[in-house]
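Just one protein chain is left out here, and the rest sit where they should.
To keep things simple, chains are lettered A, B and C as they appear, and every chain counts its residues starting from 1.
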Amino acid sequence: MSNVITLLYIIAFALFIYGLMGLTGPRTAVRGNWIAATGMGVAIIATLLTPHLSNWLLIILGVALGTLVGIPSARQVKMTAMPQMVALFNGVGGGAVALIAWVEFRDLHGYAGQPAYVPVTSLFAAIIGSLSFWGSLVAYGKLQEILPGRPISVGKYQQPLNFGLLAAAVACAVAIGVGVDSQLLIIGLLVFAAALGLMTVFPIGGADMPVVISLLNACTGLSAAATGLALNNTALIVAGMIVGASGSILTNLMAKAMNRSIPAIVAGGFGGVTVAADSGSVGDKTVRQTSAADAAIQMAYANQVVVVPGYGMAVAQAQHAVREMASLLESRGVEVKYAIHPVAGRMPGHMNVLLAEADVPYEQLREMDDINGEFSRTDVALVIGANDVTNPAAHTNPGSPIYGMPILNVDQARSIIVLKRSMNSGFAGIENELFYDPKTTMLFGDAKSSVNTVSEELKAL
Amino acid sequence: MSNVITLLYIIAFALFIYGLMGLTGPRTAVRGNWIAATGMGVAIIATLLTPHLSNWLLIILGVALGTLVGIPSARQVKMTAMPQMVALFNGVGGGAVALIAWVEFRDLHGYAGQPAYVPVTSLFAAIIGSLSFWGSLVAYGKLQEILPGRPISVGKYQQPLNFGLLAAAVACAVAIGVGVDSQLLIIGLLVFAAALGLMTVFPIGGADMPVVISLLNACTGLSAAATGLALNNTALIVAGMIVGASGSILTNLMAKAMNRSIPAIVAGGFGGVTVAADSGSVGDKTVRQTSAADAAIQMAYANQVVVVPGYGMAVAQAQHAVREMASLLESRGVEVKYAIHPVAGRMPGHMNVLLAEADVPYEQLREMDDINGEFSRTDVALVIGANDVTNPAAHTNPGSPIYGMPILNVDQARSIIVLKRSMNSGFAGIENELFYDPKTTMLFGDAKSSVNTVSEELKAL
Amino acid sequence: MFLANLAILVLAGFIGFAVISKVPNTLHTPLMSGTNAIHGIVLLGGLIVLGTTASGVLDKILLVIAITFGTINVVGGFLVTDRMLGMFKKKPEQKGASTDE
Partner (left out) sequence: MFLANLAILVLAGFIGFAVISKVPNTLHTPLMSGTNAIHGIVLLGGLIVLGTTASGVLDKILLVIAITFGTINVVGGFLVTDRMLGMFKKKPEQKGASTDE
């Protein structure tokens, strides 16, 4: 019997790996996800084949409850709220790890008579699981705007405090390891780890949350692998470790794509705060304002208009209005394309999600590398709530925090219209020379209402 | 003790994997190779830690012999003879697998009382190891020109014969498996597998040998993994299987790069034979001949000359002469570049090896994708013994066997000079329209002497 | 046993690294979500402990919560990933435009 289970586990993790490979390519991703899900089904069935399994009713109760909660929350969540939903799902995974470790401790009476690797892996899982649970809850709260998105910290005491919490949790683990069998110790360990999770994520700004969630995801994976080592379960070891490793790489890729470093993120600050930027030569430059009517005329007689959406379009939920305006332009023979910067918005693929929701034809969405060559042939670049991703300082100012980040070469267009509410800076908190470019005109106001007014003007033309 | 060994094995295969990852990138390849070699050192030391190891003298004898043979043959082999050297090294690896399996059979008295997986894996290893040994020897012989490079086959009986040999080998294995303990059976198995190896590789043309060697390499890897399963040795399992899997992928990549399919190669034919090509519209077209003096003048007054080397340059060993001619041109202010097609010659990287040997500066070697845009700006494309890789039929003639293969767009150059000995076709055995292009002139003769004459003329100018 | 598990752990780690080498930016979030669903595998741990060694009310309560959590992680994770990936559904039409694999 146990041979059959192991064989099924091997099949299960082969499916996980194969599915994961699929998830890395756009054409195979959907299928990859379902292959991995099939692997999970196989793993669960294999486990239920364990001889002499008891407590069936409770098992069914737990699975039923989880399904009843999981399906509707996944089904009903809005596209733009998905990152925080992932944070929640990740958190409960970590919570499960912590709870299992706790019960293990109780069942094994403080690991008396177990080989050394059992307490080590099990307590590691307990610490990371608890940290991941509470950290994920904070990340959820921030993105869902239940908690304030700005960094909350106790200032310069933050680092020593976090370090102290970690030390306390590890101390509990060591005490348990050397043989002290006390419920207080394991509870203390879980509580210290929980506090560490809270204290680590609170000081991080809302905009850095996608990276933090990815990091916590990798942690939960590692803790699942540790649980697998403690329980001697191949499926847990393989699946957990794969998530741990791939999650670390992914976190790194995400941080790199937005020109941030993981240590800097975890140390807090920046994300959400306006850093004192070296505004350089900006000073006595002037800003040209335009009106919706002028903007409409300019675009109506263009050959090609490239829309550059950014975080502001997401805030204003202007995607449907934009799509409508584009249709009006197209009916006048104007060619409309969308320039999608990889980190425009606040999560990877943010713009794709929004524009897909508004049924913008896929062919009109152009990735950065594709479209950058086209700006010089573009009559009007219409920047809708984008800022950093168009900032030429990334090319020209080595002192800028975004120096080196690839940007959309909006400044090469023949003329540029920028839709935003004020001269405020974006995520990186820095000035944008583009707005002072003689070719640029600004149309101030909420993106959605500005676009709608432009559409009215277009109809009136 | 055995725990230490297992731990060292884990370190060893981690080094293999890490080294292999390094081997896939040009900048990390050299280091990757040495990391993998370090892993091998760790694995060998770990094995020598096995408790109660005896026969030390014989062990030392074997290792010493192997080192004495291995080092000089690797050191002294000429760059261009390396593929056949790899074939030899691969062959002896397969031979080792087969011999170990044979001894296992003898030691275990026909696997009496062993669990089923021992005979299955061990006999699998015996068959594949023997096949790989003898197949590799033939591949070596063909490339080293000890054996004729052209396909040698028994015609339409080849497939049934090979199938019969495979069936005979498997029959021996089955007989052993059901409990017949006879030395004759294992020897028969090894002999049938050997015959199968010979019969499979003989009918394959010399030009397909790199792919065949890669395939045999993957086979040896698999047989090593099977040996590992039989001996319950983690290091063998992991290392063997990684080679088996990566070797299969690599074989596929190599075959794809030269527009061949693995089944077609293994089934024999094509490689080396002239297939009846649909020569299409070629017919009353004329060929323009030129002289070394004319060619020299044409190039001396060019701004940019692109050298397109091919198999013929390797045959003529003209690389040093080419380098000398290029220096003469450069001293006259002509810009010289080399267009390196990925499958020019008869092994991947063939041209790089030759030109590096002649100390051509690395910056002048341009990969296909880099240089293809430049031909339209090129005054003279000097094609030295290249044929298929310049054949425009790959773009224009869907009936051509090379249709779809990426080629060097030599036909876009302002003028083309082709150095070859005759109007004979190249590897694919098909006509090349390029030679009839009005912009093309042919300089017939051995590549080395033609280039040398051109150099003389350049000096005389 | 532990050493065999350790070998498996190391290999799985390498697989994780090797698979995520080059991923287009737009797939980062779905990929995070998909791997997130996979670590819901801890559910198995809950099943095994509850089904074999658990005794006492507190243990059982904790484990039912753990199983509920794990199930949410798995079910919700795969479903939400699928929804995210909805935006790639339109891609096949312009398949010809992409380079050959």
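Observations on the model:
As a working rule, contacts are C-beta pairs under 8 Å (C-beta built on N, C-alpha and C of every residue); 3 or more make two chains touch, one makes a residue touch a chain.
These figures come from a predicted structure and were not determined experimentally.
The chain we do not see here touches A, B, C in the full complex. Within the full complex, the residue among B:Pro119, B:Pro210, B:Gly310 or B:Gly385 touching the omitted chain is B:Pro210. Contact with the chain that does not appear here is found for just one residue of B:Ser73, B:Ser182 or B:Ser291, B:Ser73. Here the missing chain is touched by one residue of B:Val4, B:Ala29 or B:Ile146, and it is B:Ala29. Interface note: of B:Ala207, B:Val243, B:Ala394 or B:Ala447, the residue touching the hidden chain in the full complex is B:Val243.
Touch with the hidden chain on the side of subunit B covers residues 13, 16-17, 19-21, 23-27, 29-30, 32-34, 36-37, 40, 43-44, 47-48, 50, 52-56, 58-59, 61-63, 65-67, 69-71, 73-75, 77, 79, 82-83, 85-86, 88-90, 92-93, 95-97, 99-100, 102-104, 106-107, 115, 117, 210, 213-214, 217, 220-221, 223-225, 227-229, 231-250, 253-254, 257, 342-343, 347-349, 352-353, 356, 361-363.
The missing chain lies against subunit A, touching residues 3, 6-7, 9-10, 13-14, 17, 21, 234, 238.
One chain of the complex is left out; on subunit C, the residues touching it are 4, 7-8, 11-12, 14-15, 18-19, 21-22.
Convention: only the chains that are shown with their structure count from here on.
The highest number of C-beta contact pairs joins the chains A-C. Centroids built from CA atoms put subunit C at 40 Å from subunit B. Counting partner chains per residue, subunit C has residues 6, 14 touching two or more of them.
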